[in-house]
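One protein chain is absent from this view; the other protein chains keep their places.
Take a look at subunit A:
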Amino acid sequence: MTKSKKGSKLGRITRRTLLVGAVAVAGGAAFGIWQVRRPVDNPLAPESGATLNPYLIIDGDAITIITPRAEMGQGIHTTLAALVAEELDVDWAQVRHWHGPPSAAYYNGALMHGALPVADYAMKGWQIALAETLGAASKVLGLQVTGGSTSTVDAYERMRLAGAGAREALKAVAADRLGVEVAQLRTEAGQVLAPDGTKLPYGELAAEAATRPVPQPALRDPSQWRLLGRSLPRLDMVAKVTGTAEFGTDIKLPGLHCAALRLCPYPGGRVAGFNPDPALAVPGVAHVIDLEDGIGVVARNTWAAMQGAQALEVDWQRGDLPDSIEAMFDRIAEAFDDRRNSRMRNDGDPERAISDASEALELEYRAPFLHHATMEPMSATALLEEGHLTLWCGNQAPRLHQERAARAAGITPEEVTLHSTYMGGGFGRRAESDFTHYAAKLAAALPGTPIRLTYSREEDMAHGFLRPAAIARMRGAVADGRAVAFDAQVAASSVSHQAIARMTGRRMGGPDKGHVEGLFDQPYAIPNYRVRGYLADLDVPVGFWRAVGNSQNAFFHECFIDELAHAAGADPLAFRLAHMRDEHAPSAQVLEAVAEMSDWGNPPEGRAQGVAFCHSFGTPTAQVVELARENGSLRITRAWIACDPGRVLDPGIVRAQMESGLIYGLSAAVTGQITFADGMVEQRNFPDYDALRMDSVPEISVRILENNPHMGGVGEPGTPPAAPALANAVFALTGERVRTLPLSLQFDFRV
């Protein structure tokens, strides 16, 4: 439908400069104010109808709203479309949605909010202004990324303004045609209404409106909203229950061939040599293609391709990683002896407070590598024709995927058309572009043949970008029922450094905030509070797993807080509240809410409760998990969630995301782990990397508060408190502490 116009060399160079500089604020100034203020170019060029701005195409009665973020299940297309539709005055049933092309116009201005080295809850006015400067940098760089639970925060004003500006432009055209003042006109259901009852459909006004300067009207007060603030029918729902929703693995094209991969099982390794004949002997296999770190097999159907890939005889050259998970943890532990990477919090004098204390706690915790395990394995469809690559895939970073595919095919990004499809789960995995790279290479090897690549579950499982394994060394002390010292050291590989190196080809230095998020930035008033991060020299591929650093660090933080509460002889929930009430009111309020919902302290006979809290992605979230013992096994019976994302745009979607985040976190906490033996990932498929099923999921209640003055995200904050709430419930029920995940190593769970 369209091609992206942007993708300049300037964009690429400056992106690197900014990221390499560890999101240096100077980056913003270096671009020049004209670049920041300049309106974004509209990348849309519809074949019919008119586009009024990068978010809107009006073609007759069809209102198409561009929703340029990854729809991976979180409902973002629905909420983004509602932002435009609210101001545009169209019926929800009229609204079509389209992801749109990769474009700098769709930069994520909220992505950099998390980049400042301060705790989110404690951001001062000048720091928020600084974050906006960084957001401007994101605009200049054209970072179109779905991640960090930022999509709604980023779009909240921008997409409402797009709807309002278009509405006013349509009214202005109508006013001229009817010879009346704009103020006399109103809009409803995709039409401009005149005082005499004349109705002008938007479709009749759009072409002319598109040629006019864009008005900048004021936005409506939320009290006037008709769509926002309530649970809307999702735009993707009917397609998803009828099997008509199109994922990257579903693309149908004339002459389509299907492909599977056999990738090097040793991370960092490559193909030393191979014999293609056993693959070519499989009926239906047409081509075997060397991909350097793996081999692609192309066949008439995916089954034949996968059979062929398995049949290949390959000699692998191994990478230089330690062989076993034990050796990897030894390597991670060595990081504590190295120079620290960060000290994001350093209040008071923890050394002295701990040595002065009559009783100090010193404990070690461990979290395993985790896989995203999306339901849809990685997939992409690609066709190279006359030097132009057309690509279909679900992805969380269209411009990065476009660039990566271009490099793989030996062409420029301008010669790549990328269609971003629905994705069968993302959770951070589809920010990586490995599958795009391989699909583009296969398409480039077979010009004119459309290639649909689907990873086998086994290849997908063995080639994840994992949540890093981590070790935390925690020290603390209590006095008079309060925590007087909290001193955390955490060691793990750096996701930020690795991912930025993969995306830009350059090393990033400096403190990695994501590595210690969930530890240093929590709203507890503890006078001696220190958090130090150590980067493990371990190049296991790691990536952005749902909630990123918060996912393991909340486990460390909140389990240790529970141990401090126990040492202080205090109730774990009251202990948390006592430290939080004066530090951050919205956080204390979610704890109070979850206490009330769960009737905290009064579990039914034979059951026990655990609580945990995490302030992540701008949203304080507290959870209580209830646990029972049944026939010698543990069973998670109920769970309560209270969260505060500030203004809520779609309560149904927020609730669904909170439940989803909790179940994702509990699944990982109970059974999730990726281990290595003989240099290879040991887990192969769902039977050894399982998750909660319908019969093991607790009954869940969600309460959404709106006391938070800043809007937060909802896709990730439900995950971090799940593991510690569960581990703390295990202690309450059994008297045994869990300091290593998954829990199934220590306890028999009914799953």
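The rule we apply is simple: a residue touches a chain if its C-beta (ideal position, glycine included) is under 8 Å from a C-beta of that chain, and two chains touch if they have at least 3 such contacts; residues count from 1.
The rule is simple: contacts and distances are computed from a predicted model.
Missing from the rendering is one chain, named in UniProt as "(2Fe-2S)-binding protein" (options: "(2Fe-2S)-binding protein", "ABC transporter permease", "Ferredoxin, 2Fe-2S" or "protein-glutamate methylesterase"). Touch with the chain that is not drawn comes from one residue among A:Met159, A:Ile663, A:Val681 or A:Ala725, which is A:Ile663. When you scan A:Ile700, A:Val714 or A:Val730 for touch with the missing chain, the hit is A:Ile700. Between the chain not shown and the residues A:Arg234, A:Arg473 or A:His557, the one that touches is A:Arg234. Contact with the chain that does not appear here is found for just one residue of A:Tyr156, A:Phe247 or A:Tyr529, A:Phe247. If you put the missing chain back, the residues of subunit A touching it would be 72-75, 231, 233-234, 236-247, 249-250, 252, 258, 283-284, 300-304, 306, 373-377, 422-427, 454, 456-457, 652, 656, 659-660, 662-664, 667, 685-687, 690-697, 699-700.
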